[in-house]
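Here the structure comes first, spelled out in structure tokens, and everything after it is commentary.
Removed: one protein chain of the complex. Kept in place: all other protein chains.
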Amino acid sequence: MLTILFDGIAYGMLLFVLACGLAVTLGLMNFVNLAHGAFAMTGGYAAFIAVNRFGVPFLLGLPIAFLASALLGIILERTLYVHVYRKSHLDQVLFSIGLVFMAVAAVDYIMGSSQVFIDVPDYLKGQFNVFGVGIGKYRLLIIVICGLLTAALQFVLSYTRFGSRLRASVDDARVARGLGINVNAVFAATFAVGSGLAGLGGALGVEILGLDPYFPLKFMIYFLIVVTVGGTSSITGPFVASTLLGVADVAGKYYVPKLGTFAIYTVMIVVLIWRPQGLFARGSAK
Amino acid sequence: MSATPLNTPDVARLVMSRARWRFSEIVFWIAALATIFLVPSRHLILTEIAILGLFALSLDLILGYAGIISLGQAAFFGFGAYCAGLLATHQLVTEPVLALALAGAATAALGFVTSFLVLRGSDLTRIMVTLGIALILRELANRFDGLTGGADGLQGVTIEPLFGLFRFDMFGHTAYAYSLAVLFVLFLLARRIVNSPFGLSLRAVKGNPLRASAVGISVNGRMVAIYTIAAGYAGVAGALLTQTAQFASLDMFSFERSADVLLMLIIGGTGYLYGGIIGALIFKLMQDWLASMTPQYWQFWIGLVLVAIVIIGRERLEQLRGAIRKRILRLRPQKHAA
Partner (left out) sequence: MMKRILVGLLAATAMAAAGGAWAEEPVKVGLILPMTGGQASTGKQIDAAVRLYMQQHGDTVAGRKIEIILKDDATVPDNTKRLAQELIVNDKVNFIAGFGITPSALAAAPLATEAKVPEIVMAAGTSIITERSPYIARTSFTLAQSSVIIADWAAKNGIKKVVTLVSDYAPGADAQNSFKERFTAAGGQVVEELKVPLASPDFSPVLQRAADAKPDALFVFVPAGQGGTFAKQYSERGLDKAGIKLIGPGDVTDDDILNNMGDSMIGTVTAHFYSATHPSAMNKDFVAAYKKLMNGQRPGFMAVGGYDGIHLIYEALKKTGGKTDGDALIAAMKGMKWESPRGPISIDPDTRDIIQNIYVRRVEKVGGELYNVEFATVEAVKDPIKAAKK
């Protein structure tokens, strides 16, 4: 039974890494970026090319995925996104869905539409037993990486100068500028990190979720669920939400397979009716 | 929105003038009527556009007039579609128009029930709740496959001739005339609704819910009412699709359908009722054209257009559209003369 719990946590952690960038852009920068999954896909394919075509070790493929997506993120942020921050949410939806369509078709053109897989080294394959609980090695890796990341993110946002600058820029960009904060650079850096994390998640997720050009569309709903249920005002919210959803989904499918995907949607609606701003809302939501 | 009492002559005149038919509107509907006779070979896609236009109109009613953003309008579309399908397969109601009305009413009832879930919360919450409802309905339809045919879709829907006279032919002529007529009638109704005192109070709610409730408008009541009406509209649109295509599938509940209709509405513009219809026309024709040029990669070009619309700015496009419209209006009399 603990195996199920373990699987659920790993799955939830993976969702968290994939979605936390979205929580940042949506919660902090108030930008609806439905194209978030496209960055995850970029990371996945970058790792795929590095590992399978050029024989880069798998663990080195992960930072490559991060960098590739972050780089793409920063380029798009500077050239396109920067024009859209001030537009209405509806325009942002139109814009980011447009980007998703382009990304899907472009990847389909370059990489083909079949599912791809990254060659995972043998030491990450299989399970080992701890007191009768089957622990998947790969899932353990996910949990370790995600745990570290969460701690690091929380630390950066709460305790560093960059974190306070970001929060200042978000709360009032004009005043922040007046105080000599380069708001554009802060936003760009934040966006890049968010995209990079998605890329990392995309690369990690290939083994479990698979990867094909339709990845951004398939998982858009999951990202949105994590972010809305968790609330967008902190990192903790999406973290707890994704863990809960991961466990609920896996346990639901194990114990009551007939219910299928009902569980996850019902949980979401109930939570949102109960707490419309998400589980961990800050008092003043915009 | 001004807070001055509604019986001031100025406001009354403003409201009256807004409710009056403009020349361009009349031209629009005459052009629509003309397509029945002028482009018979395009009736199939035009039927789909008319249905999507009606669907987008339902979204416009809640988004453009009440400010409720939904990414799950397909819930009602699909529900209406299956209602019409089941009425036909079980031979309960064989007259298409009656079945259409029943499907619409049933969907409105569903809309009424679910409307209480979207009263609270921010845009994002509403997006997700509506989306969740659509996905749950889809799962239900999949689960009760004895009734709905599950993932195979509802097969064997045969629709009796319209009024017992007009068979739904293969060329889609009957289907198009029927869909267009339904669209027009429901459009008239929607136009009547949004220009009524009720519609005006909705705008007040959209503009500032707090102030609206201060002047004595029941905010929640208005929201429930318009959400119910819009659900009924979407249900009729779905039912129309089932009747004209003669089957229903799970995919009618899909997230993509909700997203597409939102895109169409945004392209066409919200809050003036024509946005959905124009958006559906532009989006569908563009998609059809691109997909026949490059069946594999048309999505790329659609995406590019969407991005371009936003980057260039819709204000600028609207200016352009205004200019074109003026020019067309100037040309129109000459054309009639010729």
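Read from first to last, the chains carry the letters A and B; within each, the first residue is number 1.
The rule we apply is simple: a contact is a pair of C-beta atoms (placed from the backbone, for glycine too) under 8 Å apart; a residue touches a chain by one contact, two chains touch by 3 or more.
Just so we're clear, the structure is a prediction, and the values are computed from it rather than from any experiment.
Visitor: List the displayed chains that the omitted chain touches in the full complex.
Guide: Missing chain, whole complex, touching shown chains: A, B.
Visitor: Which one, A:T79, A:S113 or A:N182, makes contact with the chain that was left out?
Guide: A:S113
Visitor: Among B:A245, B:L265 or B:V310, single out the residue that touches the unshown chain.
Guide: In the full complex, the listed residue that touches the missing chain is B:A245.
Visitor: Considering the entire assembly, which residues of chain A contact the chain that has been omitted?
Guide: 3-4, 7, 11, 104-105, 108, 112-117, 119-120, 125-127, 134, 136, 138-139, 207-210, 212-214, 218-219, 222, 249-254, 257-258, 260-261
Visitor: Considering the entire assembly, which residues of chain B contact the chain that has been omitted?
Guide: 41, 44-45, 48, 142, 150-153, 155, 170-172, 241, 245-247, 249, 251-252, 256, 291-292, 295-296, 298-299
Note that only the chains that are shown with their structure count from here on.
Visitor: Would you mind pulling out the distance in Å between where the CA atoms of chain A average out and where those of chain B do?
Guide: Comparing mean C-alpha positions, chain B is 33 Å from chain A.
Visitor: Considering only the defined contacts, which chain A positions touch chain B in the complex?
Guide: 26, 32, 80, 83-84, 87, 89-95, 97-106, 108-109, 217, 221, 224-225, 227-228, 232, 260-262, 265-266, 268-269, 272-273, 276-278, 285
Visitor: Could you list, by residue number, the parts of chain B that touch chain A in their complex?
Guide: Residues of chain B touching chain A: 69, 117, 120-125, 127-129, 131-133, 135-136, 139, 143, 255-256, 259, 262-263, 266-267, 270, 296-311, 314.
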